[in-house]
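Notes follow the structure.
Shown here: the complex without one of its protein chains, the others still in place.
Note that the chains take the letters A and B in the order they are written out, and that residue 1 is the start of every chain.
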Amino acid sequence: MRTYILRRVVATLPVLLGVSLVVFSFLKLVPGDPSHALLGPEATPAQYAALRQALGLDEPIHVQYLSWLNRAVRGDLGRSIETREPVLPIIWKSYQNSLLLAAAAFVYSTLVGMLIGIVSATRPRSAFDRCTMLVALFGVSMPAFWLGIMLILLFSVQLGWFPVGGMSSVRGDGGAFDVLRHLTLPAVTLGTLSLAVVARMTRSTMLEVVHQEYVRTARAKGLREWAVIGRHALKNALLPVLTVVALQLGLNLGGAVLTETVFSWPGLGRQIFRSISTRDLPVLQGGTLILALSFVMINLAVDLLYAVIDPRIRYRGGRE
Amino acid sequence: MTAGSVAGASLLPAPCPPGRPGRSPALLALGRLRRDRFAVAGAALVLLMLAAALAAPLLAPHDPTAINPALRLASPGSPGYPLGGDELGRCVLSRLLWGARLSLLVAFLPVLVSLGIGVTAGALAAWAGGLVDEGVMRTLDILLAFPPILLALGIAASLGPGTWNLIASLLVIGVPVFARLTRAAVLGVRARLFIEAAEALGASRTVILGRHVLPNVVAPILVYFTLQCGRTVIAATGLSFLGLGAPPPAPDWGGMLAAGQKVLAIAPHAATVPGLAIFLLTVALNLLGDGLRDALDPTLKE
Partner (left out) sequence: MTNSVLWRRLLIGALAILVPVGTAWAQPKPGGILVIGIEGEPAAIDPAASTSLGSLRITRQITETLIKEDSRVLDTPTAPIVPGLAERWEVSKDGKVYTFTLRRNVTFADGTPLTAEAVKLNFDRLMDPGSKNYFKTGAAATAKTTNWVKSYAATGSHTFRIELKEPFGSFHRAIMHPSMGIISPKALDEWGNDQIGLHLVGTGPFVFKERERGVKVSLAKNPTYWDKANSPYVDQVVFRVMPDSTARAAALKTGEIDVDIMVLPDFVEDLRRTPNVEVVMPRTPHIWFWRLNHQDPLLKDVRVRRALWHAMDLEGMSKALFRGTGQAAWQFLPPKNPAHRATVANPYPYNPARARQLLKEAGVAEGTKMTIRVPAEGSSYMRPREMAEWVQANLKAVGLDAKVESLEWSTWIATGTKPLDVHLACSAWQSIAHDPYMLEQLWGSQFQPPKGSNLGMYANEELDKLFSQARQTPDEAKRLALYQKAEDLMLADVPAIPVANDFSPRGVRKNIKGLLMGPSAFFDLTGVWIEK
């Protein structure tokens, strides 16, 4: 087990290196560089060239990459070209903000989603089932930003129950409750897609499992319904659902850029998007690496959880 | 990623139970699909949109790019503009019909291409094994380390607005899962074949297994393809929202939604009409995908 974990951790290093290489080449291949973003469109070509030179962008490509790498492995992710702030604190802060949003969406979507899925599975084809599955279907079919804007127009502008955007109120100290108020609409927006996915997945795996032999045996043995569901069906349905839930968490962590834009949530997705627009390579590198690391960690955690829940799965140093 | 392997595993149907008459599993699946009313509805809706897209030159009352300031934000039901006018006074219905072409193209083409690339890569990795397998898997790992929307965004943001740029950015998303599904299925089938052969069973068993190879590989891929098309529609809409969709003056549902969203307060139809279209397309694709998944998994008892 321990060697497995170690082997997996070691295997992530080439992946991270690969990610950084891809990001670097990508930003270099694309037209435009930070001098353009910093000076804006009303500068002369001579100014852009001078700034390029000042920022060290005229050095040979491999020199640029290697000097970045050299510092990165020592923990120095450099400074943002746009604002000259150190990259690590910026990335870390936005990451935490994204984590908060993703976690809120996760709690909302997993709890409500699984609940709906389980109840629907126990009453297949009932009005409840059809209704909730329809809503879930709508949930996966709606673009997140559209839902977000609708929610803003209804709950913020019309009703005034929730603020329009941001993570906390700028007028004075809000505290935890203030953040919670700001968190609600974006978490619901982000979580709706996940909720729908989790609900559908839970329902379908529960249905599969509920018809399996051992469940019928358990029923035949005379166990009560909730015991059947809880102890036998759920445990075995858990595995695929867990995978999906973890996958959703990972997706929401990095993929919330649209929700973050609509709600002005200062998350990592928006940060990364902006760094692409401004060609701010250090920030882009830092951001994608931390996301890549998160994905890898989430995958590892899920695989380990598998081993705990289902000891039948064997490890052969790699997937499959 | 484990998701792919587990999803693949759960989608792999169990071998045919003994004693069943030898009816083709594909026909059985088709039968189940036909009885699923929702899936049929989904398929019908998609076909309807396809038909509308193809018939756009005949059905559209106006030139979708004809600007007419007098009819700016005209309400639905205005003379000549059944679904109203957009912010430049163009006929929303015409743009909707012509936009169907672009939206359907963006829905299917990237996924089709990523299917091609992914299946080839996955099969190659599974068949060749060894270093090739390792190489492909590592590359997929790197691709999967990026959040899909950011991957698409990065590519689209740097290539700039443009239909083909949009398609290029979206096709990268689907490749890893197609590759993994294919690889899992092929490996699974190979393993089973090997085991069965090693146990020296009769040729008839192998033939039966052979009959199951194709559905084993095709089933999860078909399901994923349909569902991924739905996801691609949403992703494309998101990219249009961020300004990275089709260039002017091409009608594009995502672009119409993004532009209409700005005038939501004074002319809701400009956004709700394309929004509804996008929504219905995605719903249809999801219904179809769900139906396929249910139909192709014979262990699911009704």
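Everything that follows uses one rule, which is that a residue touches a chain if its C-beta (ideal position, glycine included) is under 8 Å from a C-beta of that chain, and two chains touch if they have at least 3 such contacts.
Here the structure is a predicted model, which means the values were calculated and not measured.
So one chain is hidden, and I want to know which residue out of A:M167, A:A187 or A:M201 touches that hidden chain in the complete assembly.
A:M167
From the list A:V19, A:M201 or A:V262, which touches the chain that is not on show?
A:V262
Of the residues listed, A:S25, A:T83 or A:T217, which one is in contact with the missing chain?
Within the whole complex, the residue contacting the unshown chain is A:T83.
Which candidate, B:A157, B:I173, B:V223 or B:A236, sits in contact with the chain we can't see?
Considering the complete complex, B:A157 is the one touching the chain left out.
Among A:L17, A:A43, A:L69 or A:L115, which one touches the chain that has been omitted from the display?
That would be A:A43, which touches the missing chain.
For the chain that got dropped from the picture, name the residues of chain A it touches.
With respect to the unshown chain, the touching residues of chain A are 30-33, 35-51, 53-55, 79, 82-85, 90, 93-94, 97, 149, 152-153, 156-157, 160, 163-167, 169-172, 261-264, 266-267, 270-271, 274, 277-279.
In the whole complex, what residues of chain B lie against the chain that is missing from view?
65-67, 69, 72, 87-89, 157-162, 243-244, 247-249, 261-266
Methods note: only the chains that are shown with their structure count from here on.
Which bits of chain A are touching chain B when the two form their complex?
Interface residues on the chain A side: 14-16, 18-19, 22, 26-27, 29-32, 137-138, 140-146, 149, 153, 200, 204-205, 207-208, 211, 239-240, 243-244, 246-247, 250-251, 253-255, 257-258, 261, 269, 272-273, 276-277, 288, 291-292, 295-296, 299, 302-303, 306, 318-320.
Which residues of chain B touch chain A in the complex?
The contact residues of chain B facing chain A are 1-3, 5-7, 10, 137-139, 141-142, 144-150, 153-154, 157-159, 184, 187, 230, 234, 237-238, 241-242, 257, 261, 264-265, 275, 278-279, 282-283, 286-287, 290, 293, 299-301.
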